[in-house]
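With one protein chain held back, the other chains of the complex are shown just where they sit.
Chain IDs A, B, C and D follow the sequence of writing; residue 1 opens each chain.
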Amino acid sequence: MGYKKIKKDQLNTFLSELSKDYTVVLPSRSGGQVVFAPWDGKNTDFLDWYKNTIIPPKALFFPPVEEMFRFRKGEEGYEIEELMPDKRQQIIFGIRPCDARALKIIDMLFADTYKDPYYLRRRENSLLVGLSCNEPCDTCFCASLDISPGQSEDVDILCTDVSDNLLIEAISEKGSNLLSEMSGLSDAGSEEESKAKEMRKSAKEKIARQINLSGLQEKMRSNFENREYWEKASKKCMACGICTYVCPTCHCFDINDENRKKEGKRVRSWDSCKFPLFTRMPMENPRHEKWRRMRQRYHHKFEYYPMNFGTIACTGCGRCIRECPVNVDVTEIIGGI
Amino acid sequence: MENKLKEEARKLLKEGKVDYIVGYGKGTVKFRTSPLITNKEEDIEGLVINPFIANNLSRYPAEIKGKLGIVVKGCDSRSLVSLIQDNKVKRDDIVILGVPCEGVVDIKKLVEQIGADIDQVKEIDKEGDNLIVKMDGSKKTVLFGDVIFDKCFGCEYPTPLEYDILLGSEVSPRVELEKSLKKIKEFEDINAPERWRYWKEQFSKCIRCYACRNVCPACFCERCFVDVNIPQWITTYGSWQDNLVFQLIRTLHVAGRCSDCGECERSCPVGITLRSLQRKMVEEVKGLFNYETGVDKDAPPVFTHYEATDPEEFIK
Amino acid sequence: MVESSQNENIEILTYSEVEEVSGYIGNFDVRIRKKARLVDMKKCTGCGTCYQKCPVKVPSEFDMETGMRKAIYIPFPQAVPNVPVIDKVNCRMFTKGKCQICQKLCQAEAVDYEQEDEVIEDKFGAIVVATGYDLFDASVYGEYGGGRFKDVISGLQLERLISPAGPTGGHIVRPSDGKEPKNVVFIQCVGSRDPEKGFPYCSSVCCMYTAKHAVLLKEHIPDVQTNIFYMDIRSAGKNYEQFVQRTMEQYGALYIRGRVSKIYQRGDKLIVKGADTLAGSQVEVEADLVVLATAITARHDSKELAKILGIPYDQFGFFTELHPKLAPVETVTSGVFLAGACQSPKDIPDTVAAASGAAVKVAALFSGDFLSMEPLVSTIDTSVCSMCKACIEVCPYKAIQEEEITLRDGTKKKQLKVLESVCHGCGACVSTCRSSCIMLKGMTDEQIFEELMAVAQ
Amino acid sequence: MEETKWEPKVVGFLCHWCSYAGADLTGSARMEYPHNIRIIRVPCSGRIDPMFILRALQNGLDGVLVSGCHPGDCHYQSGNFHARRKFAVTRKLLEYVGIEPERVQFSWVAASEGPKMAQVVKEFVEGVRKVGPNRLFKDEIKDGE
Partner (left out) sequence: MMVAVEKDKGDSLMEGDNVYIPHVMKIEKVIEETQNIKTFHFNFKDETQKAQFSFKSGQFAEYSVFGVGEATFCISSSPTRMDHLEFSVMRVGKVTQAIHELQEGDEIGFRGPYGNWFPLDSIQGKNLVFVGGGIGLAPLRSLIWNVLDNRDIYKDIVILYGARSPADLSFKYDLEAWDKDDRVNMYTTVDRGDESWTGRVGLIPPVLEEIGPSPENTVAITCGPPIMIKFTLQSLEKLGFTHDQIITTLEMRMKCGIGKCGRCNIGNIYVCKDGPVFTYSQIRNFLSDEF
């Protein structure tokens, strides 16, 4: 499928055409924070300032708070009304390659053995339009997880910002069908393609930070018992939930009921293995100490997930490094094993 | 000032006066420092003092057992003293290395001032009262006073009141209260329903990561009231009502112990203006009971004793 | 006094002071300092030669300076135990270093100058505070002579003069020249009901003892004329009013309703100038003797004692009872009871009633080996307590104490414990505890939560 | 509860020894006070936690009255003194955050002040009626309201 391109100032028309039968979601900073929000129909200046959102796009599929079903005590007992996400298709515009890969990673878990209806329904209803990174952040280290900032197979359509216009490339079959229906796209010339390739190469070099994963699994298994290492690594950690909530591949959750007897909702919400209550049982709590919880988090991502699903549950987006109040750095800890 | 700190820290460790040194180490992210907690002498070299030392280290003595040598700025030292008042830290268990602080740079303000992204900035160094910001190819000077945290404007005690070793000469307080309270005054001018709607929006962003609680030195409880499930006062999932109630009760718990170190607002990943709540309480407690946090380590905590002349005009 | 000294259940510790009280109801640890009286109680036979021969004479506190006593003395003849004490301040042996007359003369060799204070530490179940009162020092009143006139005496001094065991053997004489007074003036409410002097309250007993004095004076000196300046006579007790009427009618006491503005000396007489509001005229009385009905105040050291016992006191230094109407003999600190004037000025019948009330309360306390309490007490969940001890400071009853336990693996751990017997269930600790690990039984957070849910239905 | 005639529904935290007894006295002295108030008895005003106030408002109650003994005659000596400090700070915070001050009222009512209790409750309920129903914690705040 040849490359398409569109002038950046025509992006507006392109998006409004899309939003006829899709809800378009793209990065916005109206509320002071960079978040994915439904398009307000007008401004598309995010191309100039957008690096990445604080809360990852996983929140669009696995929201921080999600109502699962409503129960009501009728005359002859409880009725349950399922609260499924609405049917409307949505387009996530501007998702970065690292976040797209992260979605692919947690797809595996949510689909393993028991299908998670809420997450998978939203995934089926949405179409990812990726935006390759030209200016990676200082905290990014996606290169060392062989995710190239400029290229992504995990999206349906990939756009690359080539100075004045946007190179559009259909990746998935769904993406190409959508592109074929779209009008107002002209074929990209070869020099745009070469500029895009060279942009991608330069973006990859710009990534200074990297994480050394060589022989990680054996190293981690042997280092599991090394209590002193984990205690030192977790001494400054505050055991808050930021690193797990801003991480695109973290998927742990908690299920609670609304606190009313007659009628209420069951709610799924994010939870973090960093909190002591995560594994607290009436008799004892296997992971009461802070260092055990930090060890569990890193082992789950870099040892257990690869054993179960064959891929490391980290995409090097660097959010946990940037957002951590005390600057605990995963590359330092994993590198130091 | 850094060399004096390293020298003192090494001495403390060598003489075995302290088990751990808690100080600021170079962060792996540019222009950020990260707490450095070590008992090995070779790590002491990593200690730094620069205009980016934002963390409030007095959170650690409550967690780490044993004797600690701890580096504190003005506001941190007041949190430490408040912990001593709360019997959480024994004064002779800690050796306080006081840093007279001229203010800490707020990266968000710096980015606004220079108009470029922080990743482009290669180097920042401080000369006298302005900062030289070096980017690849261009250089900008910014007035230091324009980019420090709001809290630093209203700082009455830049030099720690309680210290064993002072790492530099005293610093005169920079009491520009109206700048420090600008946000709070602005906020108070809008009418009540608007204010409520503002907090409703703010706390619908909250994802309950509890960073504001875990970062705050005044929040040292073993088990927080939020984790109580019999009765379930506050839901564990983040509905905006419960987030707001959680923060209001936390603010009341911290009132009288908050030294306005601004860590809660700085750490909040979704950028909720928490300092407007806490700083308001600092003003109220000073106004009502003429009590300032962490100024006198023998004074009883403000809510465990009372005066017969406490204000009560609001009580019918 | 004698009867109680012989009762084997009662141990009398005189010349002793309570230094420290800790623990709680049923388990008070009390440290008592039995000061050295320099006379061995076991050997002394009470013969009295020592205090007859002692060369030193000092004004006697018991007789309110109307009489004298020796450096080695017993306060009054029927004192129990009948063993003298040596007053180190005035005894020549200590001021000049030599004398020892009493030691030489004492056949029982009971005098021992090297005797040391003895400290007794013991466990007690309850404490009854009956430390009495002090008299207000009227010399503060310039208009009554400011203490310059010897013939202006207080009611208690007159009591000593009337008492047969007193310094004048019961003969009422003027302290200045020893003559019998013919014209006596009594002035009521000296210090009492006077906010400037800091005693706005009525001492409640002076009207009655002044009436009694007027009667006794008449009996001792048939031709005496008593004049009593009063504001209003408080005779509320049983037959009290009849007694006052009788004083007026049978004993010719002249009750003048008005205040005395000045007393000055003229010759050997004291001129008392005052008003008579009923007649609406000035009055001047030539008196041989003026008796001031001075106010009853709390003991000068009552505040220190209250701190030692951990009981509250009011602004005058009187100890505060648990409830003015419903629990006048108990205090907030359970196990500590009050009897008599130390709680508030009382006359003898009220004091006896309060004392028996306190005694019965103690007896009730000791009746069973378990203390039956209201179950409204709080408990601390020590597994989540972060030891900030705010609850200790907030508890009005000091019911939360720190204890040390040894865990299974031998390590020692400090934790807080609520003393069920002391806690009154006010709940101040529950709302102060920020991590809500204190539960008040009967008023738990869960109950209030359910109530709130129900109310909002 | 159809909306035509909205009646404010308020809760009162009364301390057992004074205010609760005062309210009792109000009743026994046949004095009227509005029926909108439901009373929750607490041993002392020191027992009242700001969480109760916020929970009451979150449950949709239109007002919270907190009443205790006059300073000095608290049955537990210092309960109301500590409470007074806590209420002072709580009130300032609630007002700052945008909760109408009339919704949360503090008062001292002694056991003997029956009439005062009736008067405090009347004034309080009128104040809440003026401010209108409590929509604070509702999700859909329509702008018109």
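By our rule, a contact is a pair of C-beta atoms (placed from the backbone, for glycine too) under 8 Å apart; a residue touches a chain by one contact, two chains touch by 3 or more.
Please read these numbers as outputs of a predicted model, since none were measured by experiment.
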Contact list for the unshown chain, restricted to visible chains:
A, B
Filtering A:D99, A:D161 or A:D271 for touch with the omitted chain leaves A:D271
Among A:N125, A:N256 or A:T311, exactly one should touch the missing chain; which is it?
A:N256
If the hidden chain were put back, which of A:K51, A:K197 or A:H300 would touch it?
A:H300
Chain A residues touching the chain left out here are 68-69, 71, 73, 77-78, 80, 82, 84, 109-110, 112-117, 224-225, 227, 251-262, 264, 266, 268, 271, 273, 278-284, 286-287, 292, 296, 300, 303-305, 307-308
If you put the missing chain back, which residues of chain B would it touch?
229-230, 232
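Please note the rule applied: only the chains that are shown with their structure count from here on.
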Chain at maximum distance from chain A, centres defined as averaged CA atoms
C
Contact-pair count is greater, between B-D and B-C, for B-D
Length of the line joining the C-alpha centres of chain B and chain D, rounded to whole Å
36
Between chain A and chain B, what distance separates the C-alpha centroids? Give it in angstrom.
31
Chain B: which residues touch two or more other chains?
225, 233, 303-304
If I count partner chains per residue in chain C, which residues reach a count of at least 2?
394, 432, 445, 449
Which chains touch? The pairs are A-B, B-C, B-D, C-D
Spell out the residues on chain C that touch chain D in their complex, using ranges where they run on.
312, 323, 332, 376, 394, 396-397, 424-428, 430-432, 440, 443, 445, 448-449, 451-453, 455-456
Help me check something: in the complex, which residues belonging to chain C touch chain B?
384-390, 393-394, 432, 434-437, 445-446, 449-450
As the complex stands, chain B meets chain C at residues 86-88, 220-225, 228, 230-231, 233, 253, 300-301, 303-305
